[in-house]
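Input: a single structure, listed below in structure tokens.
A single protein chain has been removed from this complex, and every other one stays in its place.
Letters are used for the chains, namely A and B, taken in the order the chains are written, and counting of residues starts over at 1 for each.
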Amino acid sequence: MSNPLKIWLDRDGKLLRLQLDKPKANIVDAAMIAALNEALGAHRGNSDIAAVLLDASGPHFSFGASVEEHMPEQCAEMLASLHGLIKTMLDYRVPILVAINGQCLGGGLEVALAGHLLFAHPDASLGQPEMLLGVFAPAASCLLPERVGQSRTDDLLWSGRSVSGSDGLAMGLVDYNADDPQAAALGYFDKHLAKKSTSSLRLAVQASRSGYVGRTVAKLDEVEKLYLDELMSTHDAVEGLEAFVAKRPAKWENR
Amino acid sequence: MSNPLKIWLDRDGKLLRLQLDKPKANIVDAAMIAALNEALGAHRGNSDIAAVLLDASGPHFSFGASVEEHMPEQCAEMLASLHGLIKTMLDYRVPILVAINGQCLGGGLEVALAGHLLFAHPDASLGQPEMLLGVFAPAASCLLPERVGQSRTDDLLWSGRSVSGSDGLAMGLVDYNADDPQAAALGYFDKHLAKKSTSSLRLAVQASRSGYVGRTVAKLDEVEKLYLDELMSTHDAVEGLEAFVAKRPAKWENR
Partner (left out) sequence: MSNPLKIWLDRDGKLLRLQLDKPKANIVDAAMIAALNEALGAHRGNSDIAAVLLDASGPHFSFGASVEEHMPEQCAEMLASLHGLIKTMLDYRVPILVAINGQCLGGGLEVALAGHLLFAHPDASLGQPEMLLGVFAPAASCLLPERVGQSRTDDLLWSGRSVSGSDGLAMGLVDYNADDPQAAALGYFDKHLAKKSTSSLRLAVQASRSGYVGRTVAKLDEVEKLYLDELMSTHDAVEGLEAFVAKRPAKWENR
């Protein structure tokens, strides 16, 4: 099996590059999550790196998670793994920059939102369409309120609608717009991070994100439990996922 | 006594309509609060509804609470009832859309802010004038920081000034502007909520708002206690309310 993730060191070993490499969908499936977790874990103690740049090959960041892996029998394992990755990213010791082109949806947007600074093309399309499949987006339920406030979070999650990169900038969903988000993130690294002491930077990261990380991780544990214990026991969640896989309309029974 | 609240089911039973129906002031008094509490309680377990739309008949949403009911002898009962309604709305299981025209002031704005998505006319006038009467707005003290941040909350509450619906949109006080806020809210329902599984939607609401609800309810309990135990023991709070009712200028003694 080819590695779904390209991993290399850039900028004289100071920048860890991670590139989702299963275009064009770049599905965030078990293999992709494991590869991300492994790469981040391997470099967690690397005092040479000052930042991580996460992007994707091809025209799209990611179409989202694997719907098949959301089926009841695999769901608990998949969520534990995905949320482990989210927690690792949230509490990572150096800044994680994320460059986003094209579609960035569902589990793909959840992974991007766990990064620290997001650079998006103004025409990128960002959204959490989970509700269209009868399920909710657990990590986005925790990550979005901190970026866009509670009512915009509710709007995005309940509607399942997507927004453009430029609308995302206006609401705080992303931090920068650029026609070449990857180049913008590299430029940010060169200008603002490359010359910093990495030991000081690591403590600055911990200081500024303390509070945020604890709050978000605590909510994520609670919401994961709600997903597994309650949502997955409903008829409609299973029906929605099965209908999607079978490419047929779902029939809701509101239970 | 005529019912101060119109209650009906719309959109094939999928949308609970609640309309403040004591124009033009639509005062949020004991009768109105009780009617809202009862209607929301009666439909809390109704798995057919996908949302609530709260609006008002006449040109104004609400001029606010009953000042007479804020007098020392009735105040504790009135606040318990109003805050019970606020908590019910905050933690309601389906989205509460609120459509706002004209004046939306004091207790009226507090009730609106406890809703989930706010649609306001750009020329609507929103504010918490309580400080002009020598009291503070307890629920708004808890609801505003989550929408507009701490310093804008302080500004609005301490000054007592009103802002327009369009300024409110810019600062996150409301979510959408529309010349016909009721039609906009109905359009949102038709497009984004009507076709969702209500069992999945109910869990999505719980997931996204977890954290926010607990935080806000805990603060509301604390602030209610401050209002009853400290504010109502001051000369100026009672003087401000009595002067307002007597339509005379208040004489502050700063105690």
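Methods note: a contact is a pair of C-beta atoms (placed from the backbone, for glycine too) under 8 Å apart; a residue touches a chain by one contact, two chains touch by 3 or more.
What you see is a predicted model; the values in this text were computed from it and never measured.
Chemist: Identify the residue among B:Asp21, B:Asp154 or B:Asp167 that touches the chain left out of the display.
Modeler: B:Asp154
Chemist: Which of A:Ala56, A:Leu193 or A:Leu226 touches the chain that is not shown?
Modeler: Looking across A:Ala56, A:Leu193 or A:Leu226, the contact with the absent chain belongs to A:Leu193.
Chemist: Quick one: say which of A:Gln74, A:Ser210 or A:Ser233 touches the chain that got left out.
Modeler: Looking across A:Gln74, A:Ser210 or A:Ser233, the contact with the absent chain belongs to A:Ser210.
Chemist: Per the definition of touch given earlier, which of B:Gly64, B:Gly106 or B:Pro138 contacts the omitted chain?
Modeler: Of the listed residues, the one touching the omitted chain is B:Pro138.
Chemist: Of the residues in subunit B, which ones touch the absent chain?
Modeler: 131, 134-136, 138, 141-142, 144-145, 149-155, 157-161, 215, 219, 222-223, 226-227, 230-231, 234-237, 240, 250, 252-255
Chemist: Extract the touching residues of subunit A with respect to the undisplayed chain.
Modeler: 47-48, 95, 116-118, 146-147, 172, 175, 188, 191-193, 196-201, 203-212
To be clear about the criterion, only the chains that are shown with their structure count from here on.
Chemist: Fitting the CA atoms of subunit A to subunit B, what rotation angle results, rounded to the nearest 5 degrees?
Modeler: In short, 120 degrees.
Chemist: Suppose each chain is reduced to the average of its Cα coordinates; what separation in Å results between subunit A and subunit B?
Modeler: Chain centroid spacing, subunit A to subunit B, equals 35 Å.
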